[in-house]
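One chain of protein is taken out of this complex; the other chains stay put.
Order as written gives the chain letters A and B; numbering starts at 1 within each chain.
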Amino acid sequence: MQPDLLPGTRAASVLQNLRHHSPLVHCMTNDVVQSFTANVLLALGASPAMVIETEEAAQFSPVASALLVNIGTLTAERRGAMLAAIHAANESFTPWVLDPVAVGGLAFRTQFAFDVLALKPAAIRGNASEILALAGEHSAGRGVDSADDVLSALPAAVRLAQLTGAVVAVTGERDYITDGENAWRVDGGGLLMTRVVGTGCALSAVVAACCSLPGERLDNVAAACRFMKRAGEQAIAASRGPGSFIPAFLDELYLLNAGELA
Amino acid sequence: MQPDLLPGTRAASVLQNLRHHSPLVHCMTNDVVQSFTANVLLALGASPAMVIETEEAAQFSPVASALLVNIGTLTAERRGAMLAAIHAANESFTPWVLDPVAVGGLAFRTQFAFDVLALKPAAIRGNASEILALAGEHSAGRGVDSADDVLSALPAAVRLAQLTGAVVAVTGERDYITDGENAWRVDGGGLLMTRVVGTGCALSAVVAACCSLPGERLDNVAAACRFMKRAGEQAIAASRGPGSFIPAFLDELYLLNAGELA
Partner (left out) sequence: MQPDLLPGTRAASVLQNLRHHSPLVHCMTNDVVQSFTANVLLALGASPAMVIETEEAAQFSPVASALLVNIGTLTAERRGAMLAAIHAANESFTPWVLDPVAVGGLAFRTQFAFDVLALKPAAIRGNASEILALAGEHSAGRGVDSADDVLSALPAAVRLAQLTGAVVAVTGERDYITDGENAWRVDGGGLLMTRVVGTGCALSAVVAACCSLPGERLDNVAAACRFMKRAGEQAIAASRGPGSFIPAFLDELYLLNAGELA
């Protein structure tokens, strides 16, 4: 099964919604990508806020448009704060997104990721290894790099979506986004994006932003993937290497326009 | 009341002092802006040092030229370390600066910010919402973005300065800096600076650096604001978007010269 490409007109319409609503994204993410994640959201017209103390996190997620939970540098303290934020988000109908970084190999984060699957994430964004692991299958992942082919993880993504009710995005050379029933494919980007830290983690933050928008969640999450792939391929064309890619990528996100996407 | 513009000759003289003394700034700041804050200080000719363990923080602030306390990602552990550093700074006459990120809405940081107001900050730097909240007034702030007009927060800044003895900088589209009696205005910058994370937080670090310099503290803090506004407007002129703004901004801070400021 090869899902259809997300139509450009749908991505364009989600971009217009994103710029119009400027969602406030409560990011509970790992130590490595904090600044890049914030800059990606700002470039696209959303607003980031990193609130991590347990009480504050529970106080803030109901006020935010969406909550991102990324387990890249999970600790016992952050585990508690994330759980408090997720529960408060659920009580106030704030959508929350799980980025299960490197799940499967490391015991502490793997247990946490399985625990929160039951807490109704609006979306889950991971690479093929991570989605396979979350769906209970064997994976060949090494750290954050996916060693599995993305398409081969789509059946696992479909099952994970059916199990959790989340829209699941399995991303890599191509991205596949499914709600368990339908699926979209998103093309673009390029290998240089894997030589810069945080492109996947920042995508999850954009997914969270888009989960707060009106319209079909499946389309919204797929559009988030398309924004990053489109800005990525344009930035790669203008870059000598990963260093010049970073500013070019943020510029392209900022300059992204609906007409071009359509 | 519209305060006078800080004279360029005063900003120029503070820049010469900054380059000459190269102050060592003990930064206790949030997770998101650590690297950018350090790079801003280095570009201007100051030296950053991020020391966060409680005993070390208390050992280091007396050695540093100035201490920055930014509550953006405050936790219980950091609260203790910051208090230890502030007390040690005060005992050794090291000036310390408060950046009350998002104060007003979130309970834990708001309590901390009010607690430390009594500990004689040399300066306080915030956006309009934050300064209004610290002065006990209603604010329309949402996360770190100021929804209030900057000038309308100047009376609150004046009262906060009188209450605490600090120089208070309320910053945004324009910056106003007051010691409770006199005030300066600083123009420059541009909207693109709000699409990059950490420009305000980094300004607070530069304010801390300048609080350690000889001369009038009011002028020193206003000059810090001017450095950032000037480099900001120059970088914006050379940028396609927020991505290319970041390197251009650091370059402009590095290349900033007294003659041009004057």
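Everything below uses one rule, namely that contacts are C-beta pairs under 8 Å (C-beta built on N, C-alpha and C of every residue); 3 or more make two chains touch, one makes a residue touch a chain.
Quick caveat, the model's predicted, so the values are computed rather than measured.
For the options B:137, B:187, B:233 or B:251, the residue in contact with the chain missing from this view is B:251. Of the options A:14, A:68 or A:102, the residue whose C-beta touches the omitted chain is A:102.
Across the entire complex, the residue among A:15, A:33 or A:161 in touch with the chain not shown is A:33. Residue positions on subunit B in contact with the hidden chain: 24, 31, 34-35, 38-39, 42-43, 47-53, 55-56, 59-60, 63, 77, 246-255, in rising order. For subunit A, the residues touching the chain absent from view are 30-36, 72-76, 102, 105-109, 142-145, 194-198, 239-244, 246-247.
Keep in mind that, in the parts below, only the chains that are shown with their structure count from here on.
Once the centre of each chain is set as its mean CA position, subunit A and subunit B turn out to be 33 Å apart.
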